[in-house]
Each structure stands twice: as C-alpha cells, then as structure tokens.
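With one protein chain removed, the remaining protein chains of the complex are shown where they sit.
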Amino acid sequence: MTKSDDPAPDAHEGGAAELTRRDLGKTAMAVTGAVALGAFPVGAEADAIPEILRADDPIPLDLRVNGARLVIEAEPHVSLLDALRERAGLTGTKKGCAQGACGACTVQVDGKPVLSCLTLAALVEGAEITTVEGLADGEDLHPLQRAFIEQDAFQCGFCTPGQLMTGAACLAEGAATSPGAIREYMSGTLCRCGAYPNIVAAVDTAGREG
Amino acid sequence: MRPFELARPDSLAGAMAAVQAPGAMYVAGGTTIVDLVRAGAERPSRLVDINRIPGLVGVARTEGGFRIGALARMADVAADETVAAAMPAVVQSLRLAASTQIRNMASIGGNLLQRTRCPYFRKPDHGCNKRTPGSGCAAAEGDDKAAAIFGASGACRAVYPGDLAIALIAFDAELEIASAEGEMRLMPLADLHRLPGEAPHLDTTLAAGDLITALRIPASASARRSVYCKVRDRASYEFALVSVAAGLDVDGSGLIRDARLAAGGVGTVPWRLTEAEQALIGTEHGTQAWARAADLAVRDAVPGRQNAYKVDLLKRTLVAVLRNL
Partner (left out) sequence: MATRAIPPGAAIGRPLDRVDGLAKVTGQARYSADVPAEGVAFAVAVNAAVARGRVASIDTSRALAHRGVLTVITHADAPWPDHAPARTDLEEPEGGVLWGRPDQGLHLVLRDDRVRYPGQPIAVVVAETLEAAEYGAKLVSARYEAQIPRSDLDAALRTQTPFLPPGSQLMPAGDPVDTRRGDPETALAQAAHTVDQDYSTPMEHHQQMEPHATLAEWRGDRLTLHDASQGVHIRQGAIAAAFGLPRENVRVISKFVGGGFGGKGRAWPHVVLAALAARAVARPVKLVLSRDQMSSMVGYRAAHRQRLRLGADADGRLTAIAHDNIQPTAAHDTYLEATAKSTRALYACPNVSTSHRLVRFDVGVPTSTRAPGKAPGIFALESAMDELAFTTGIDPIELRLTNYAETDPRADRPWSSKGLRACYAVGADRFGWESGPIRPRRRREEPWLIGRGMASSVYPGFRAPATARCTLHPDGTAHVESGTLDFGVGTYTTMAQVAAETLGLPFEKVRFDLGDSALPEAPVIGSSRTMASVGSAVRAACQQARAAAVQRAPDSDGDLAAALATIDVPLTAEASVAPGDEWDRFGIHAFGAHFCEVGVDADTGIVRIRRYVTAMDGGRIINPKLARSQIVGGVIWGIGMALMEETRTDLVTGQNVNTSFADYLIPVNADIPDIDVVFVEPEDRHANPLGVKGIGELGIVGAAGAIANAVFDATGLRIHDLPISPDKLLAAL
C-alpha cells in the first residue's frame, strides 16, 4: 500500500508496516452471512474513470463564498478552513482545534452549519459557503449579530464566528423552540470564556424578534 | 496533513475505477477521514469523493422496514419522523451523537465506519496496533479508563465509539455493499465489525474497494418499543461512557415476547447482549428479569485497571433502561 515515491512511513507514525484491507477482505467475506444482490457495470467504460487530482499539485478551486465567486489555488488536502483563512484572507472563521471537536470553524454550506476544519475545500466546489463575514446584509447586521452584542454573548470573541454561524442556522431552521433546544443545538460549539447563558439568550431573543 | 490524490467520480463505476489505486479510500462527509489523516492515523494515497454518485441518498419505507442511502447524512435520518415512530432507538442514537455540525456532515455509511476514539490511536508517539501494526498497545500499561471491557485482545482494547451501530445491530440491520468487481451484496451489520484479535488495524470485514451503498433496517415490534440511552459526563457532545440500545415486545400479560439489547462504549465492536436478550424472552417484564439480564450482560466483561466502573455502569444503565421501557 505504501507508495513507491514514499518509501518510509511518516517518522512520527512509528514505523508502520502496513497491511491492506485487501489482505483479509477475501477470507473475511467467506465467513460472513452475505447474500448476493446482483451486479453493476464497472471498468468497461473508459469514461467512468474520473480525473485524478495529484497530491502535490495546487489546482484552481472555484468556490462560492458569501455570494461571490472565489477562485483559489489549493492542493486536494487543503481544508476549507485553511483555504478561507490562509488563501482567501477570510480570517473571521477561527481554528480552535482542527479536530472537529470545538465548532469554532463552523461555516454554513448550503445553509447548513458544518465544520470547515474537516471539510476539504475541493469537495465543496459548487456549494454556497457562508462565513461570518457574509452574515450581515451589507451594513445591516443579522438579528443574531445584534443580539450577541446586546446580550454580551461573548467575551474573548474567538468562538463567536462559530457560535453565530451555528446560531443563525438554528434560527433559520426554526430549531430555536426553547432554551433547552437552543442549548442542545449549540452544544457542538464550545466557549471557554463561559458565555453560554448569554449565547442562549441571544439566539432566543433574535428568534423572538425575527 | 499528508498529501493525497483526489478523485471526484460521478458514478459508482467511476468510484470503483478510482479506488483501485493502492491505498485509496473513500470520503463522504470527511468527519472521520480528514481528522485521522491530519492526526497521522490514516495514510491514504488517494481519496475518492463519493458525494457525487447519484442514488445513494434518501430514506425510503420498504415492505420490511426502511432503506437508507449510505450518503444520507446523520441529520437527515435524525429528523425523519417516520423512522422515529417505527424505531425510536435508531433515531435517538443519531440525535444523541456528535454535534449539529457533524450530524450535518457525516454520512450514515461513514458513521458506521467511524474509527476508535482510544486516545493512543491519535498519538503517533505511542504504540497502537490499530494505527501501526506491531507497535504495541499503549493502553495496556497506560491510560485505559475509556477502554473496552468486551472483545479486547492483547493487541488492542480500543472501544468502538459510535452510537448508531449500537442501535442498528440490536435490530438486525443489514448493509448493501458494492464491490470493486461490480457485485452488490447484502450483509448483516453484525458481520461488519471485526474483533481486534491479532489484527486490530482491520476494523471491518470490508474488502478493498467495498462501498456501503445502503442500510436496511427491518421493522419489528421490539424496534417500535425501543430506546437508546447514552451515559456521558457532559450533557451533550461526548462519546458514550456506556450506552444501551434496547427494544422489547411485551404481550398483554406482561410477558416479554422479544428482547433486543446492545451496548456501546464497552466493546471493541458494537456489542450485542445476546445472552441477556435470551434471558428476558419468555419472562415477566419486571425487576427480577432486568437484574438477571444485567448480570448476564456483563458476565464476559474483562475490565482493565481503570475501566472497571464500566461493568457496574452498564448493569445499572441496562436495568434503568428496561425499567423505563
């Protein structure tokens, strides 16, 4: 499985002697209770083979961010988060962990809040991406942005973009039905300063006013 | 993270062509694979984006239950009220899993293949046979508070972390799988996950190129009267310390006709509590039966140094779940 141009495993990966899943795949099949369902065509049509984007080649990615076209150059393994921050200068979206465990990097993709740190930029071409920079309508703040200021729903402000993008989706989905529902919806977006009660109040009031 | 090639096929055939490369892996929501490549725990040479393949989404009611496309997102199924009515445990397991954002991203098929949260799996400076075969198991001498009490081997005691699979194995879910050779097959979910044995780096029985395309969940009386209970320190957004999926079919006189039990947070694979199920069937739905089921549920538990609490926690959780069912 190790590629010929990469003779040794990563040093910090501890001398991997890799086996492939293929090694056991066939034998394992024999002992499962699998039932054949039929067949589908593979291989024959040459046009089935998709373009392979090379690992070390930046490719142009045609993204739609905050309603505008954004073309950047990035390798296939570049995350949406790093593409936004380091290639597009959109630093409003924050990197809290890059492990999908804090929600600071939350953006909306086609209106749904997702973690941009675990999203490959190359996989969201064609989607509508909204970051905190695109939440306001020009000079008019989104009701949730206003509510965050009024309710003091932040302290250091670092998690705020993620909170806003999560909370705005909560409102848009009509999920802000009670403080308890808001708390649950917002629980994937951590705040270390401890602004949670104010965040809930902000989503709640923005929901009532909206 | 380690660079990789990327293919974005728009057909199953294209995916099968692209995945032939050694070290190629699929990506759907990315919540597991992107995290693990960054952590150095997975080293794909190529990722094959399956999101553009048509026909792999949607929740459909079938004669026997439900068929769910593998690319349906966790959030899609969690929001499905027909599934919720027919099999509450399944939907609850999704609603209690991960976070809003991750449920929007993660595919149902990928969720079943979520890899362990054993901390050493993500720590390249520590031995982990699941990550790097032959490198040892740091949890054996190190921190095993989160480790499995069922299904562990000398090589690995890493817990299977998911929730959905726990609910699904209790209700005999099956997987539709496409192979690289162009064959479709139907396989019980219970056959998907492999005990670690001496090869803990192999989580599943899938062959290279195999792609889960759909999930079938049979409806049943026990699925209709079911619950998924997740015990964790935090009130949300945490992997289970212990979880229990349970379903009962109880007749008018209080006798249990069918019982389904599975546990999460305790096994190296989704852990069906078959003996406990058998002990419940035919008995009266009451404290005696629950206690006996709980005793049987943990009979094969092998706790380590720091995770013995899981034995008691599983018993207590199981009794509480049955009491409320």
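Observations on the structure shown:
Per-chain residue numbering starts at 1, and chain names A and B are given in the order in which the chains are listed.
Here is the rule we go by: contacts are C-beta pairs under 8 Å (C-beta built on N, C-alpha and C of every residue); 3 or more make two chains touch, one makes a residue touch a chain.
The shown structure was predicted, so the numbers you read here are calculated from the model rather than taken from an experiment.
For the options B:122, B:157, B:225 or B:285, the residue in contact with the chain missing from this view is B:122.
Where subunit B meets the omitted chain, the residues involved are 1-3, 38, 40, 117, 119-120, 122-126, 138, 141-143, 145-146, 231-239, 241-242, 309, 312-313, 316-317, 319-320. By the touch rule set out above, subunit A reaches the unshown chain at residues 8, 10-13, 56, 75, 77-78, 82, 85-86, 89-99, 101-102, 104, 131-133, 135-136, 141, 145-146, 148-150, 152, 154-161, 164, 179, 182-184, 186-200.
One rule holds for everything that comes next: only the chains that are shown with their structure count from here on.
Computed centre separation for the pair subunit A/subunit B is 22 angstrom, with centres defined by C-alpha atoms.
Residues 1-14, 16-18, 22-23, 27, 29-31, 34-35, 37-40, 43, 45-47, 49, 51, 75, 98-102, 104-105, 124-125, 127-128, 131-135, 176-178, 180-188, 191, 194, 199, 201-202, 204-208, 210, 234-237 of subunit B are the ones that touch subunit A when the two sit in their complex.
Within the complex, the subunit A residues that touch subunit B are 1-3, 9-10, 12-26, 28-29, 31-43, 45, 48-56, 75-77, 79, 98-100, 103, 106, 112-115, 117-120, 122-123, 166, 169-170, 183-189.
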